[in-house]
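Down below is the structure, laid out as structure tokens.
Only one protein chain is missing from this complex, and each of the others stays in its spot.
Order of writing sets the labels: A, B and C. Residues in every chain begin at 1.
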Amino acid sequence: MLRIGVLTGGGDCPGLNAVIRSVVRTASAHYGSEVVGFRDGWRGLLEDRTTPLDIAAVDGLLTRGGTTLGSARVAPERISNELPQMKDVLATHGIDVLIPIGGEGTLTAAHLLSQAGVPVVGIPKTIDNDIDETDLTFGFDTAVSIATEMIDRLHTTAESHQRVLLVEVMGRHAGWIALHAGLASGAHLTLVPEEPFDIEDVCRLVSERFARGDSHVIGVVAEGATPRPGTMDLRDGGVDEYGHRRFTGVAQQLGAELERRTGKEVRTTVLGHVQRGGTPTSFDRVLATRFGLHATIAAHKGDHGQMVALRGTEIELVPLEKAVARLKTVTPSRLAETAAFTG
Amino acid sequence: MLRIGVLTGGGDCPGLNAVIRSVVRTASAHYGSEVVGFRDGWRGLLEDRTTPLDIAAVDGLLTRGGTTLGSARVAPERISNELPQMKDVLATHGIDVLIPIGGEGTLTAAHLLSQAGVPVVGIPKTIDNDIDETDLTFGFDTAVSIATEMIDRLHTTAESHQRVLLVEVMGRHAGWIALHAGLASGAHLTLVPEEPFDIEDVCRLVSERFARGDSHVIGVVAEGATPRPGTMDLRDGGVDEYGHRRFTGVAQQLGAELERRTGKEVRTTVLGHVQRGGTPTSFDRVLATRFGLHATIAAHKGDHGQMVALRGTEIELVPLEKAVARLKTVTPSRLAETAAFTG
Amino acid sequence: MLRIGVLTGGGDCPGLNAVIRSVVRTASAHYGSEVVGFRDGWRGLLEDRTTPLDIAAVDGLLTRGGTTLGSARVAPERISNELPQMKDVLATHGIDVLIPIGGEGTLTAAHLLSQAGVPVVGIPKTIDNDIDETDLTFGFDTAVSIATEMIDRLHTTAESHQRVLLVEVMGRHAGWIALHAGLASGAHLTLVPEEPFDIEDVCRLVSERFARGDSHVIGVVAEGATPRPGTMDLRDGGVDEYGHRRFTGVAQQLGAELERRTGKEVRTTVLGHVQRGGTPTSFDRVLATRFGLHATIAAHKGDHGQMVALRGTEIELVPLEKAVARLKTVTPSRLAETAAFTG
Partner (left out) sequence: MLRIGVLTGGGDCPGLNAVIRSVVRTASAHYGSEVVGFRDGWRGLLEDRTTPLDIAAVDGLLTRGGTTLGSARVAPERISNELPQMKDVLATHGIDVLIPIGGEGTLTAAHLLSQAGVPVVGIPKTIDNDIDETDLTFGFDTAVSIATEMIDRLHTTAESHQRVLLVEVMGRHAGWIALHAGLASGAHLTLVPEEPFDIEDVCRLVSERFARGDSHVIGVVAEGATPRPGTMDLRDGGVDEYGHRRFTGVAQQLGAELERRTGKEVRTTVLGHVQRGGTPTSFDRVLATRFGLHATIAAHKGDHGQMVALRGTEIELVPLEKAVARLKTVTPSRLAETAAFTG
């Protein structure tokens, strides 16, 4: 019997609530353990704001988007500077193991705590799918599904009006959402951060499609896509208070340039937050539930300093250290697959 | 046995293809009549570009978004100036009755042709639901459904991060989409063109919700919403080549102002073209199919100069003249209903 | 300021929770009135089981299927026999007006109470759309949407295997769901209770479609559909304890007969309870919310013995007496519309 702490860090993500439910159900039904939730991510741990989590508290969470614990971004320095206070708070609540659920930032913080001697089992979470050492993260399938469904809808509008339609999707510094949504929706063009685009290539593709009688062009543009240096000016968004590069509406700027250069009518849709909210797909619910189950088992077995990961069909444990060493970005072989369907 | 011409004018709209299918099936199966489609709206009639429409040509159209005939906007003057040429083209193809499917502009043009002696039966189409004399137009239910589904998704994100989320929806000069999507999604605030908003009221509502412990605010903003004169500056978009006022991203501007004044985190999502594409809802498929059926019956009965309309549960005919006399905007009693759920 | 009682009777229906929320929000926010819920329909009133309903209690109900108050069927005699006890319970709780939400049975009971002097405002509810004096009831659009989505899926299977696929949909003694789902999904055949079918006509339609090279046949069969007497044997299901005729799987029996007579492969899907559960469509959420609002206004205005109804675009009041005089079934003109798309 343990006392387990749970927190959800970073942006919200479909499946977070399903993980929380899974941790609580596994901990209480199978180990008779107690679970305490920290509110608003690391901030709850820094500021000692908690909420008890029992089986009644997680009823109905499986299908609900967002996170019932709340989430907030915290500057990375604050985590490293205030480690002692965080350990005090954990001690006050008698927490035996902490299960932080989050993306790169949260897992890096989890690793810091682990190095500082706190028993930690991390759970990777991000719609962007950019966490290394796991085949997939929950939230990604939901984001791709929504983007695909929206792009399906745009096809008929583009066809009816012989237009170019650019759709900007999320993904931060990785092109996974764009890549999958592009393949799934039959996009004619997919731009990802991993391969800077040449505006002239884009114009050529558009012109060639119309020249051979095609009715429209659908382009999927990752928010992190950038032009090859010197080929097109893109406003510089600078960096935010956490040191992340700000995205600046690349699709909008590309669309204007494209319209100017090709003379074709271009429309842009920025999908935005709809990609990260709402009920998770069945795929993400299963993955989130399994992550929560295995993290809780690991917590009780004493497999600390680890992160749960999907490898093939199984959930395995990988050292947090390896998982946070680098971001997982789109590989050349995956880019080649998408290139096969471009045009 | 007649030869019927069909065209689809204005922006695309879920259900257009369902109407085309319905007209063709009714005309050929029940009257042995032939149907000719004009391509790209009135432009096809002005430029004599046609396509034959038989039962095989409309196979599978019931569920498909967009319009297989294409659509394009044409300046209203061109319609009135080139009436004689259009009558010539109709004569060349031996068209007995023309069935134009479209919104305000298309139906006004239809009325012109009708006055000029062309047998016409109009079918109202618009996601905006702003055509008078009919309870509803097809496309509207699909647009509201998509907007509602997207807003459902935004609720959980807003909750998880204690944010204000503004969603800009379509509707042009009418607030119907905003009104229905707002009611359907439990928005805390709905802004429509029919009632200019006061930025201070909006700020107060936001502050009061957070003050009494509510986790978030969802606002639905019609693209045509405007601030009460003198209360907030809104960029002027001018008018487009067809004389329509250009929308200028009111939600984005309101969001910035709101963030500045209340200090709360505000995010804006502009749903854009996803609201008008893709497969129609079952409601819109039924309405589109019934409109096509009754327009074709009217065409054969000689009930010309009319528009089909939904009145209660029945499809009736109304004079085109009455239908185009004014836009149907949100009534005070409907505004009062929405006000009952504000806050 | 009043005390209002609410109950939900009969089968569950998407939108019930949205009505409850609307009644509570309107009553408390606009009139400062209190709302008491009776549990499990009339049974809660007969057995004095209540639950207080305040704004916190209805949070999140807009999108949730089912009824938070529970529902149960009660034999009609019990209602008429135990009127005095019910009046006592209402008096005990100080209920000024009762708002029963339900279908034919519930509204008939509401009428009885009204005649016995209880102030009542009824709200019509049924996925079957068979309540008279209102254009539509909430729940119906959701049921039709689900059925249509499922039939869309069956089309491709039927095509791939050159099969006949029969889909049994709900609707009890009315064919509305079948009629709308059939039109919306492009069914080749729709069988409703209002027009008994001739097995030979059905066989002929199937054979003719395959004979002229069509790939498949989709038939929508209302659960209440029956063969014309003497043309095909249908098991008799007898009546249930409430005096309702039991449905006996007409689609399954028709499918077997059809396979035997035509030699074609026939598959049957009975959609069942999925048609009545889950989140309501945006259409039903709006209708349910407006019904709740106007019923609460009527309750406060003293417009008792009435039922709220959709007439065109407006919510009006009709006497309960008129509303329960007869079931609304599919009219000949609507049957003719569907016939135009048969084959």
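What we mean here is this: a contact is a pair of C-beta atoms (placed from the backbone, for glycine too) under 8 Å apart; a residue touches a chain by one contact, two chains touch by 3 or more.
Just so we're clear, the structure is a prediction, and the values are computed from it rather than from any experiment.
*Asks:* For the chain that does not appear here, which of the shown chains does it touch in the whole complex?
*Replies:* A, C
*Asks:* Would you mind spotting which of C:H155, C:R290, C:H304 or C:K328 touches the chain that isn't drawn?
*Replies:* Checking each option in C:H155, C:R290, C:H304 or C:K328, the one touching the absent chain turns out to be C:H155.
*Asks:* Just name the one of A:G186, A:G237, A:G263 or A:G302 that touches the chain not displayed here.
*Replies:* A:G186
*Asks:* Which of these, A:E104, A:D130 or A:D152, touches the one chain of the complex that we don't see?
*Replies:* Within the whole complex, the residue contacting the unshown chain is A:D152.
*Asks:* In the full complex, which residues of chain A touch the absent chain?
*Replies:* Residues touching the hidden chain, for chain A, are 22, 25-26, 29-30, 62-63, 135-136, 141, 144-145, 147-149, 152, 180-181, 183-186, 281-283, 285-286, 289-290, 293, 311-314, 333, 337, 340-341, 343.
*Asks:* Can you list, in ascending order, the chain C residues touching the missing chain?
*Replies:* Within chain C, the residues touching the omitted chain are 12, 16, 64-67, 70-72, 146, 150, 152-157, 159-162, 165, 267-270, 272-274, 276-278.
By our rule, only the chains that are shown with their structure count from here on.
*Asks:* Please identify which chain has its centre, taken as the mean of its CA atoms, farthest from the centre of chain C.
*Replies:* Relative to chain C, the chain with the farthest C-alpha centre is A.
*Asks:* Mind checking the centre-to-centre distance between chain B and chain C? Centres are C-alpha means, answer in whole Å.
*Replies:* Distance between chain centres: 30 Å.
*Asks:* Taking each chain's centre as the mean of its CA atoms, how far is chain A from chain C in angstrom?
*Replies:* Once rounded, the distance between the two centres reads 41 Å.
*Asks:* Cα centroid separation between chain A and chain B, in whole Å?
*Replies:* So the centre of chain A lies 35 Å away from the centre of chain B.
*Asks:* Taking each residue of chain A in turn, which ones touch at least two of the other chains?
*Replies:* Residue numbers touching two or more other chains: none in chain A.
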